[in-house]
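Removed: one protein chain of the complex. Kept in place: all other protein chains.
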Amino acid sequence: MGSRVPRGRILRSRTVPTNSELPRDHACLIVNGPDQPGVVAEVSALITRHGGNIVTLDQYSSNPQGGAFFQRVTFHRPDLAVALPDIEADVAATLGPLQMQWRLTDQSIPKRMAILASTSDHCLLELLWRHRRGELPVTIPMVISNHANLASDARSFGIPFFHVPSQGPDKSEAEAKILELVQGNVDFIVLARYMQIISQGFLDDVAVPVINIHHSFLPAFIGAAPYRNAHERGVKLIGATSHYVTKDLDEGPIIEQDVARVNHAMTAADLQARGAFVEREVLGRAVKWHAEDRVIRHGNHTVVFTDRP
Amino acid sequence: MGSRVPRGRILRSRTVPTNSELPRDHACLIVNGPDQPGVVAEVSALITRHGGNIVTLDQYSSNPQGGAFFQRVTFHRPDLAVALPDIEADVAATLGPLQMQWRLTDQSIPKRMAILASTSDHCLLELLWRHRRGELPVTIPMVISNHANLASDARSFGIPFFHVPSQGPDKSEAEAKILELVQGNVDFIVLARYMQIISQGFLDDVAVPVINIHHSFLPAFIGAAPYRNAHERGVKLIGATSHYVTKDLDEGPIIEQDVARVNHAMTAADLQARGAFVEREVLGRAVKWHAEDRVIRHGNHTVVFTDRP
Amino acid sequence: MGSRVPRGRILRSRTVPTNSELPRDHACLIVNGPDQPGVVAEVSALITRHGGNIVTLDQYSSNPQGGAFFQRVTFHRPDLAVALPDIEADVAATLGPLQMQWRLTDQSIPKRMAILASTSDHCLLELLWRHRRGELPVTIPMVISNHANLASDARSFGIPFFHVPSQGPDKSEAEAKILELVQGNVDFIVLARYMQIISQGFLDDVAVPVINIHHSFLPAFIGAAPYRNAHERGVKLIGATSHYVTKDLDEGPIIEQDVARVNHAMTAADLQARGAFVEREVLGRAVKWHAEDRVIRHGNHTVVFTDRP
Partner (left out) sequence: MGSRVPRGRILRSRTVPTNSELPRDHACLIVNGPDQPGVVAEVSALITRHGGNIVTLDQYSSNPQGGAFFQRVTFHRPDLAVALPDIEADVAATLGPLQMQWRLTDQSIPKRMAILASTSDHCLLELLWRHRRGELPVTIPMVISNHANLASDARSFGIPFFHVPSQGPDKSEAEAKILELVQGNVDFIVLARYMQIISQGFLDDVAVPVINIHHSFLPAFIGAAPYRNAHERGVKLIGATSHYVTKDLDEGPIIEQDVARVNHAMTAADLQARGAFVEREVLGRAVKWHAEDRVIRHGNHTVVFTDRP
């Protein structure tokens, strides 16, 4: 969940319509902290006494003796909007003494996602297309790019597009402008092949999770030009990795990875073309899981309660 | 769980050592029945009041309003063997009024699995090898075959081998002999490419689950010679399906399926050779999940709480 | 290659720009007929004596003794356009006496592809997107639909859209209109989830290959509502199949298939949503391979010389 996420908050705002038919009267409760007997029972009883019916329940303990505990439970409760403040107060009263962090969300309220892109269109278009199909439970208040070429693509989906050029080594002006656009308006940011390094200062100021897609199966081929490096090494698989952005480039907690097969006859450009399909698939999954509160950060790791069948 | 499984029983016997280091002091509780609010909370509270700590919890409701409910929970409880009868009595008292079926098992006690084979070795050897590696939480009291050629293979793994020939259209004598061998000695039976049709009478009498591996992605290519039929249709994928055996050939509830790619240049024999790898993988998974009480039968369907990452 | 494909023709026309940078001065020669020693040597020598350098060569013989022979060879020849008529004449003179069918194409000339769609957008958009990225060596002179809802999508890619409604059981008027639009203007037709049955008369008249995407792993779940039927059978994999359309519904030669994993918790609607991703992937590959002359029809089978690594 990371240090920047406040303990216990309810996402309430809903400014832009989503295309997804989000489940009505469903809530999601994320709990994590030191493992101890009875937490699952406490949480289940709490939900039951507020008239909720548990729909899904995932949990993980890094070690039943003194490890870290993670739980994600979704429940159905008629007239949820009315009951949510009471439930929230009860969660705080119940879990506070147990040193647990928690987050309770109304699943009918989509998260607000900003997309940052550069010149490549494949990751951006995949997110916009999945959003239009109702595959992503988010709203997209804006697409921001340091280039102008994707403006009409974004706007053809009805999404506002902002052009924030970023030239030269000093990125502070561009970052300030992006900050102005996103602050208060988004719940997380996705770098859809945004080819600018994000500063620690920006991460501190923006204070929402930032998700990146890296075009290799990390930790192989860290840094620039991974397809060229993969070609030089003669690998038989290429991959893509979606991770949270931290101050350490390409070192943030991994959310999702996948690979595709390549062979000797493929050039670095061929790897890049094939890799584009892996990138859009991996990023699509990572964004969905983040938006559905399926990903919990834990140090430099993630606990991901996927919906993979 | 099927109609033949008694409501509420504890597996206690342990006759043959397993190679798997089974978790000590861990229990598994399977619950299913009509969905209703609060079942998860009831079960969680029950486990907590007996000093148990929930390790994993999976559940599924076919419909939150009036559907069928399925839950699998595993928990750690020091000195489980001492506490199990009390827990069992409490489960019966708690879930009985709710019309719930249940099954409570001590996970340190492996299920006893008989393997039936014919002449093909690949599925049999894969199960024996996985068992030896500690990948399957079972004991294998016997391998039975209607042919003699696999005797030394089975015995080289330290497993008893029984030869029960089965010639001619009348299988009753062979089935009677198999029944004599397995009755009371095994908890489930695996047909590892056993090429004899099992009669309804045998299924009734043996009264334990029987798992088969079919060499196609059912429902395509039902019946005999699926690789030849797949070759004739010109498919680009072949597959394998593991399912519970019912009186309707190849129609039983599917546990697991997978496929492999094939092409125009492959003969029916090539498909069969490649298919052997899919068969052993699919059967290996299905057997593990059954042995770990991850599979719940529901009409002609299965609910499978897999350990797939 | 099918009975409707004339023996030996050169595709020359190029009316609409493609986004793919097609290889200049590269030709593709497809040869098929009765297997006999020396065909590969004959073809290789022919290409060499016309100044060509073989770039790729695939071949397949269904049986070295009296089987059917299939070859696809691509070669580089500077100033190909000038030399092509001479090469063509030589191919005819060389292969004619051997009872071989052949087809020689200039790879810098894209095939012209019409797309027929109904209301679903995912397959259509995937083809348009891949085309824009330069992944499909085709031009797209038109999109035709019996519904109006995808008009602006198609046109936003710069592709003409024609609305040809088709109501009631008599499809002859709609088919006549489609025929008018495509005849002489396209080299093949793709049914991108076009939900109308194509008549034998239309297939005869249009006289170009028609490619369909079926939403199941054929031959399982032939006919309508495959996702609902898959849900009812409780399969653990769903799939999609791209095939050439013949008079027998869902029975035409299979070009490509793939699957995705599903589980008990997914509804028929969930299967359909996940299946959409398989469909667009399978159709994307089948169209590319057809466009690159990698697919040769042989009775109800296909020989596919894929570019899969």
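The chains carry the letters A, B and C, assigned in the order they are written, with residues numbered from 1 in each.
The working rule: contacts are C-beta pairs under 8 Å (C-beta built on N, C-alpha and C of every residue); 3 or more make two chains touch, one makes a residue touch a chain.
Every value quoted in this text rests on a predicted model; they were computed, and no experiment measured them.
Participant: Need the list of shown chains touched by the one chain that isn't shown.
Facilitator: Computed over the complete complex, the missing chain touches A, B, C.
Participant: Which listed residue (A:S152, A:S172 or A:N300) would be found touching the missing chain in the intact complex?
Facilitator: From the options A:S152, A:S172 or A:N300, the contact with the absent chain belongs to A:N300.
Participant: Per the definition of touch given earlier, which of A:G239, A:G284 or A:P309 contacts the omitted chain?
Facilitator: A:G239
Participant: Please give every residue of chain B in contact with the chain that is not shown.
Facilitator: 121-122, 125, 129, 133, 135, 156, 261-263, 265-266, 273-274, 276, 308-309
Participant: Would you write out the residues of chain C that touch the absent chain, in ascending order?
Facilitator: 37-38, 40-41, 44-45, 47-48, 51-59, 61, 64, 76, 308
Participant: What residue numbers in chain A mark contact with the hidden partner chain?
Facilitator: Within chain A, the residues touching the omitted chain are 60, 217-221, 233-237, 239, 253-259, 263-265, 298, 300-304, 306.
Please note the rule applied: only the chains that are shown with their structure count from here on.
Participant: From the C-alpha centre of chain A to that of chain C, how far is it in Å?
Facilitator: Inter-chain centre distance comes to 38 Å.
Participant: So, what's the distance in Å between the C-alpha centres of chain C and chain B?
Facilitator: 43
Participant: Specify, in ascending order, the residues of chain B that touch 2 or more different other chains.
Facilitator: Not one residue of chain B touches more than one other chain, so the list is empty.
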